[in-house]
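Below is one structure, written out as C-alpha cells; the observations come after it.
One protein chain omitted, others in place.
By letter and in written order, the chains are A and B; residue numbering begins at 1 in each of them.
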Amino acid sequence: MNVETLYGLGAAALVGIGLYGLIVLAHPLRKIIAFNVMGSGVFVLFGALAKRGAAAGLHADPVPQALLITAIVVAFAASALAVALIVRLIESTDSASLASDPPDGSRD
Amino acid sequence: MTGNIVSLAIVLLLLALAVWAVVARNAFLAIAGFVAYGLLLSLVWVRLHGVDVALTEAAIGGGLTGAMLIGAVSRLRGTEAAARAERSGAGVHVLALLLSLGVAATLALCVLVLPDPAPTLAPQVAQNLAVTGVGNPITGVLLAFRALDTLLEAIVLVIALIGVWSLAPERFWGGRPGLRHQADPDGILAYFARLLPPLGIVFAVYIFWAGADHPGGKFQSATILAAMWTLVLMAGLADTPRIDHRALRFGIVVGPLVFIAIGVLGLFSAGALLAYPPQWAKPMIVVVEVALLPTLTLVLGLLLAGAPARRGGGA
Partner (left out) sequence: MSTPGGLLLALAVLLPFVGMLLGLVAGGRHVRRIAFATMLVGLGIAVGIAWAWLQAGELAYLLGDWSPPLGIALRADGPAVAMLLAVAGVVCGIGLYARADFDTPAGSSESRAAFSYWLLLLAVWGSLNLVFVSGDLFTLYVALELLTFAGVPLVCLAGSGETLRAALRYLLFALCGSVLYLLGVVLLYGGYGTVDMRLLAEAVQAEPIARTALALMTVGLLAKTALFPLHIWLPPAHGGAPAAASAVLSALVIKGSWFLVLRLWCDVMPGVAGASAAQLLGGLGAAAIVVGSVVALRQQRLKLLVAYSTVAQIGYLFLMFPMALTGTGVHDGAVAAGVLQAISHATAKAGMFMAAGLVYAALGHDRIDDLAGAARALPIALLAFLIGGVALMGVLPSGAYLAKKLLLDAADGSGQWAWTWVLQGGAVFTAGYVVLVGVRVLRRPAQPLAELKPISLLSQWAALGLSLASLGLALTAVVGPLPASLISNPLSPKELGNTLAVLAIGTLLAWGLARRPLFSITSGSLRGTTQALARGFEQGDHFIRRWPSAMVAMLGIAATFGWLLARA
C-alpha cells in the first residue's frame, strides 16, 4: 500500500471520528472542534489526491493544494463566527444548550 | 519502507489525537489535543508534498483556530456541566457510532477504488504557468487560473467579520473588541511582545515575497502578522481599534476592491475579467497580493478579537 492510500484511509477514519463527535457531543464548542476534525479529514483526503496526481515534474497536483488553502481559510472563518455566537449566547442566556422549547402551547 | 512506517505512525497518532479531541472529558483537554492535532497535521502536509498547505494549516488551522478556541474556553461560564447533563442515551451513541463507521467505511472503499493512474491537472498547470509570471504553481492557481476563488475567499472573511461585529450588544456598537488586557510590564509576556513582532514582521515579509516562486504567500504572511498583532494586544502594549475607525474599515476592504479593480483592468487590457496581459502579469499579481495583505491581517486579527465589547472613547 502506498503512502497516499494510507493517508486516504486515515482521512476516512478522521471523517468518521469527527462525524461521531458532531452527533453525540452536546456542547456547541465541542461540536465546533468535531467539525474541525471532520473538515481536516476531508482536507487530508484532498491532499492525498493531490499527491497521487504528481506529474509533469511537479511533486503534487497544485490545483487541489490551492483549493485546500481556500478551504482551510473558509473553515477558520466558520469557526470564528461560531465561536463568537457561542460566546454571545452564553453571555446573553448563561446557557449553551441548543435545545428548543417543547410545543406545550404556553411558550412561544 | 521506513517512509511507510513513519507515515503509519503519524496516521495512527493523528487518529488517536482526533479521538482524544472528541471524547476528552472537558473542553480544555479537547482543545489541547486539538492543537497538537493541528501541528501534527502540518507534518502530514509536508509528507504529502504540500508545503504551502502545511504553512497555512500550521498558521490558520492549528495556530489561529487553537488560539480562538482557548480564548472561548475561558468564557464558558460552567455551561459544560449543563451540556453533560444533556448527553444523549446509549442508544444514540451506538447509532451514531454505526452511522459514522458506515460513512468512514464507504469513504475508505472509495479511496481503494480511486482510478489509477490518478487524473490530475498538474500537466496543464505546468504548461501554462510561465504565462502567469510566477514560479510557484500554487500561487499560479490561486491568483491566475482560479483567481475568483481567492477573491471570494477574502470576501468570505469580510462577511464573517460583519457577522461577528453584528453580534455586539447595541450599546457597544462602534466600540472596541475584546477586553483591555493588562500585563506585567516587566513580565515575560510583555518582553516577548516587544521582542517578537519586529522579527515576525521580517519573517512575514519574507514569506510574502518568497511566495511567488517558493512555498509561502499572503495567507501565511498575514497570519504571522495577525499573530504578532494579537500578541501585542494580549500584552497590553496596544489597544484594539474602534470598529468605526475609518482607516480600519478602509484596510479591511482594500484587498478585495483592488483585486476587483485589477480584474477590470485585465478586462480592458487582456480581454477578460481577471485576466493578465502577459508582460504585466507578475506586477499585477504583486499589486493584488500587497493589497490583500492588510485586509487579511486585519480581518484575521479582528476575527480573533471578537465582537465589540466596550465603548471606544477616543480614536
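As a convention for this text, contacts are C-beta pairs under 8 Å (C-beta built on N, C-alpha and C of every residue); 3 or more make two chains touch, one makes a residue touch a chain.
Everything numeric in this text was worked out from a predicted model, so none of it was measured.
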Which of these touches the unseen chain: B:L95, B:L189 or B:V205? B:L95
Sole touch to the unshown chain from B:A27, B:A54, B:V125 or B:A204: residue B:V125
Chain A, residues in touch with the chain not shown (by the definition above): 15, 19, 22-24, 26, 28, 31-32, 35, 38-39, 42, 45-46, 49, 52-53, 63-64, 67, 70-71, 74, 77-78, 81-82, 85-86, 88-89, 92-93, 97-100, 102-103, 105, 108
Contacts of chain B with the missing chain: which residues? 88, 92, 95-96, 99-100, 102-103, 106-107, 109-110, 113-115, 118-121, 124-125, 128, 144-149, 152-153, 155-156, 158-160, 162-163, 165-170, 173-174, 244, 246, 249-250, 252-253, 256-257, 260, 263, 266-267, 270-276
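By definition in this document, only the chains that are shown with their structure count from here on.
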Separation of the C-alpha centres, chain A versus chain B, in whole Å, is 13
Can you list the chain B residues touching chain A in their complex? 3-4, 7-8, 11, 14-15, 18-19, 21-23, 27, 30-31, 34, 37-38, 41, 44-45, 47-50, 52-53, 56-57, 60-61, 64-65, 68-69, 71-73, 75-77, 79-80, 82-84, 86-88, 92-93, 96-97, 99-101, 103-105, 107-108, 110-112, 114, 118-123, 125-127, 137-138, 140-142, 145-146, 149-150, 153, 156-157, 160, 163-164, 167, 219, 300, 303-304, 306-307
Under the stated contact criterion, what part of chain A meets chain B in this complex? 1, 3-21, 23-27, 29-30, 32-34, 36-37, 40-41, 43-45, 47-63, 65-70, 72-81, 83-88, 90-91, 94-97, 99
